[in-house]
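Structure incoming, see below.
Then we have subunit A:
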Amino acid sequence: MALNTSLDAHIPEGPLQQKWTQYRSTLPLVSPNNKRRIDVIVVGTGLAGASAAASLSELGYNVKAFCYQDSPRRAHSIAAQGGINAAKNYQNDGDSTYRLFYDTIKGGDYRSREANVYRLAEVSAAIIDQCVAQGVPFAREYGGLLANRSFGGVQVKRTFYARGQTGQQLLLGAYQALSKEIAGGGVKMYNRHEMLDVVLIDGVARGIIARDLVTGEIQRHGAHAVVLATGGYGNVFYLSTNAMGCNVTAAWKAFKRGAYFGNPCFTQIHPTCMPVKGEHQSKLTLMSESLRNDGRVWVPKTVEDAKAIVAGSIKAEELPEERRDYYLERMYPAFGNLVPRDVASRAAKLVCDEGRGVNESSQAVFLDFATAIQRDGEDAIRARYGNLFDMYERINATNPYKSPMKIYPAVHYTMGGLWVDYNLMTTVPGLFAIGEANFSDHGANRLGASALMQGLADGYFVLPYTIGTFLSGEIRTPRIDTNHAAFGEVEAQVKGRIDKFFSVGGNQSVESLHRKLGKIMWEYCGMARNAEGLQKAIGLIADLKEEFWNDVYVPGKAGDFNPELEKAGRVADFIELGDLMVRDALNRNESCGGHFREEYQQDGEALRDDNGYSYVAAWAFAGESQAPELNKENLVFEYEKPKTRSYA
Partner candidate 1 sequence: MDNPYRMKLNLKVWRQHGPQDKGGFQTYALDDVSPDSSFLEMLDLLNEQLVSKREEPVAFDHDCREGICGMCSLYINGHPHGPEQTTTCQLHMRSFSDGETITIEPWRAKAFPIIKDLTVDRSAFERIIQAGGYISVNTGQAVDGNAIPVPKDDAEDAFNAATCIGCGACVAACKNASAMLFVGAKVSHLGLLPQGRPEAAKRAQAMVRQMDAEGFGSCTNTGACSAECPKEIPQSVIGMLNREYLLSTTLSEEG
Partner candidate 2 sequence: MAWLNAFLSSTIGQKVVVALTGLFLCTFLVVHMVGNLQLIWGTADKFNLYTYAMTHNKVIKVVSYLTYASIVLHAVMAIWVNRRNAGARPVGYAKKGTNSTWSSRNMVFLGVVILVYIVVHLYNFWFQLKFGEVGTVVIEGKHVKDLYPVVINAFQIPWLVALYVVSMAALSFHLIHGFQSGFQTVGVSHHKYTPFIKQLGIWVFGVLIPLGFAAVPIAVMILKDPIPIP
């Protein structure tokens, strides 16, 4: 039941190149003495949340920041490896703001908003400056200047990096800025607290209900505005490269309180992860995309050779060159091993489905460094990727300097998220979403090293300005009273739900139910999807939801440190989200970026339908056990007309 009017994203007028600068100079401001009287809640302390909380506090707002970990520094941005993009053109290789904009729009398969993406490219350079000033130890050349490397989907070197730990270093920079503000009193930090719902008063977001994870206490926190920086929902697949605690709860509660969810089915499957093994596996580990700068991806040309390698009768490193298929180099000669992630993942699936995969389940391909080691020497490769190679060896007990790595695609990032306008505000006034939690900048596929860029862009350079559009109207609103009936009502719902978890008293652990959900999602809504499977998944998820609420067992007590209870809440929300993702995937009768519908392809390549689906699917909650309602934001491409993505 789609509505016909397009959602208004409040994109400013004017030419693309001037939208942001003009808009920024005309945004309503909040004077310094008024900022002191305004409270802002920031949930999540990854790159987006930490940078936003610190920057808002620097401006003078009173910030309350929340994270479920024992320290803001542990948010999962920490695990990003490869790098951060910025249009600095330090390498003199023809990079520019426009080119970064173009690469991102194209990489996203023309399903993102031009104005947002251009703004992202525009502020990217300032991010690098800010991070360097904070003491982020980026890689440098001998002359002392910043070094760059290349990443998938682009033909320039614009990725800044700190060995294989760029996310860690950037997050520590933001975390330190946040710590400075905590020390200064501008930010009150709540570690080991989880947001369980958002509170609306007269339709405006005015606070949250949070649970102190140590004592189990349910708390009310009021503020003039609430910012969600709660990351992505890849854990809906159970196995992903996300941290164990990553969850959709905050975004999902916002959805159920009226915020639209944009493009939930757009999931990024990262091509270079360690393959699945063993039924007790709890998570998948990523091997940075930067490895594709030097590593060559291949499988044997024949099924027989693949089988022989699995059986151990031929060693991979001894298979003659002419019997290997460097399929990315063969299929996409222009970009070779550095094609975008969705393309690389799909190609891996293609060759593995042919039976040429290199482990028992035929779900692995080789990433081979022999050529690079021969060319540059083992020491040079160690200097570039030493920590990644060590990690690989530790997990797999094989030496990647000697024999090729085995890799396979795995769920890594979710492009979908809460729908936001140009100001990063959701459809609930006063409720903002930044970083991976929103849907905004990556379209149907995110380019490598762009997540860090977007998180920090939102937190440092976008939200601190755009939140003023809302808060400038709030200067007469007194401090939010958490004794307001709305807080009581939501708090009662939160407590009721917790009681319900305990009252089921069934026989299945939360973990085992989560695993079941993951299997359904990966099977029917993973790397390849089709209408029949998606239809089936809707039924399976409904059954699983019922199973959950009839047979889950949650040990322990509510008023206690209880990780099982935390998981129960998260998995219950994932099950509901799974349903929405499947419906979104079913609605989108085209293939684009990370969304590959088997019915819509041409020679194995994704077949987009720009006439039918050049829109953001923004879903609205329509009530429990009601089908969600589809709203559309039509995407208008004024500067880069959609064309078939080609990396060949």
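To be clear about the criterion, a residue touches a chain if its C-beta (ideal position, glycine included) is under 8 Å from a C-beta of that chain, and two chains touch if they have at least 3 such contacts; residues count from 1.
Selection criteria: all candidates are chains of the complex that A comes from, given by their letters.
This is a predicted model, so every value here is computed, not measured.
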Open item on the list: If you apply the contact cut-off given up top, which option from 1 or 2 ends up touching subunit A in the complex?
Closed with: 1
Task: Interface residues, subunit A side, partner candidate 1 - complex - done: 51, 54-55, 58, 69-71, 73-76, 78-79, 88, 90, 126, 128-135, 137-146, 162-163, 165, 167-169, 172, 175-177, 179-180, 182-183, 189, 191, 214, 241, 243-245, 275, 277-283, 285-286, 359-361, 364, 391, 394-395, 397, 406, 460-461, 464, 507, 509, 511-512, 553, 555-556, 560-561, 563-564
